[in-house]
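Please read the structure below before turning to the comments.
As you look at this complex, bear in mind that one protein chain is not there, while each of the others sits in place.
Letters A and B name the chains as they come in the text, with residue numbers starting at 1 for each one.
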Amino acid sequence: MPLSRPRTKLHPTALIHPLGENQDELEPPRSPSKISAGCERCRRPSAPSPKRMENKVFMSFAFYSTILILKMYVVAIITGQVRLRKKAFANPEDALRNGGLQYYREDPDVERCRRAHRNDMENIFPFLFLGAIYSLLDPSPAVARIHFFIFCVGRIVHTIAYLLRLKAPTRSVAYSVAQLPCFSMALQILLATTPYW
Amino acid sequence: MPLSRPRTKLHPTALIHPLGENQDELEPPRSPSKISAGCERCRRPSAPSPKRMENKVFMSFAFYSTILILKMYVVAIITGQVRLRKKAFANPEDALRNGGLQYYREDPDVERCRRAHRNDMENIFPFLFLGAIYSLLDPSPAVARIHFFIFCVGRIVHTIAYLLRLKAPTRSVAYSVAQLPCFSMALQILLATTPYW
Partner (left out) sequence: MPLSRPRTKLHPTALIHPLGENQDELEPPRSPSKISAGCERCRRPSAPSPKRMENKVFMSFAFYSTILILKMYVVAIITGQVRLRKKAFANPEDALRNGGLQYYREDPDVERCRRAHRNDMENIFPFLFLGAIYSLLDPSPAVARIHFFIFCVGRIVHTIAYLLRLKAPTRSVAYSVAQLPCFSMALQILLATTPYW
């Protein structure tokens, strides 16, 4: 594999081992009797591979993505708690179980939680896709991690600013900052895939 | 590949063959004239691989995920049918085509369908991500299938409970049960990827 390979090409081991680090595991097991000694050596390289670094990009992406999904689950749990505390239920059957039909109503605090959750869906779900494809484009691990980190922090600040009603424009700034790595990743994906449209 | 490999490492063939089962297909075709006989044999192993089992995890995940996406499409179709039956349209142009502007209005049954659909987005879309990453972590096929099955059944019961207004807390119990495999998968992904944050 030439070192001069353009960055927009897929790093193959990034996909073969997006979550692993042992290059030794690349090959499937074979029945030893079928393998000549020469092939055995070339198929089970014991030298550390310089490509191990790149696999970390997908690992890093999976880490930040899962943190953000858990963050969304927390917003869902908070929404449920606010519904119980403010006695504002979305369905008559829920209200009946919690005091009566008069609690089948909207509440501004509940709506706020729902807006935060919806904004997460509008922005975190696309990141899950863009980040996965971008991780396969052999990006620099340091640059990729910066992308993921900025998005993750931006979205956590966005949720805090939303739920705690922080003064504008805190929330919109957090939203805009988090969009920067998304646009960057989308652009890099387009650059790599446009020849194949 | 040693059997003592920790579970948090990626099973390589799980990613190389997430949807296939023929280890024979691992290598790309080469022009025969370039290959020595010894290499030919080691590259085209005919012995069954013990790793075939693991590939089924991703197949199983793809099956349950697609079922749930089709379930969401059904909710969308039901929403459209309820809109036509109750004559409650979200847009003036739709109302005009279906009897007049007075039908540009909200309806509790339509809103119920929309809430069910939105709840699906909030929970099924994260599962599509968590399940895919989890499938690459070399989980036990039996345990993985239990994760997917519980989530799938939980979400189907959730939709039925929502649309048929089943008595509380049927719907919330279905929601909570479906979240258990999601939290389990998220935890396992974090355990595997935290070193790479």
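General remarks:
As a working rule, a contact is a pair of C-beta atoms (placed from the backbone, for glycine too) under 8 Å apart; a residue touches a chain by one contact, two chains touch by 3 or more.
Since the structure is predicted, the reported quantities are computational estimates derived from the model, not experimental observations.
Touch with the chain that is not drawn comes from one residue among A:70, A:96, A:153 or A:186, which is A:186. From the options B:66, B:176 or B:194, the residue with contact to the unseen chain in the full assembly is B:66. Although one chain is not drawn, its touching partners on chain B can still be listed: residues 15-22, 24-31, 34-36, 38-40, 43, 56, 59-60, 62-67, 69-70, 72-73, 76, 90-94, 96-97, 117-118, 121, 125, 128.
Counting the whole complex, the residues of chain A in touch with the unshown chain are 1, 5, 9-13, 15-16, 23, 26, 38-39, 41-43, 45-47, 49-51, 112, 115, 118, 121-122, 125-126, 129-130, 133, 136-137, 162, 165-169, 171-172, 179, 182-183, 186, 189-190, 192-197.
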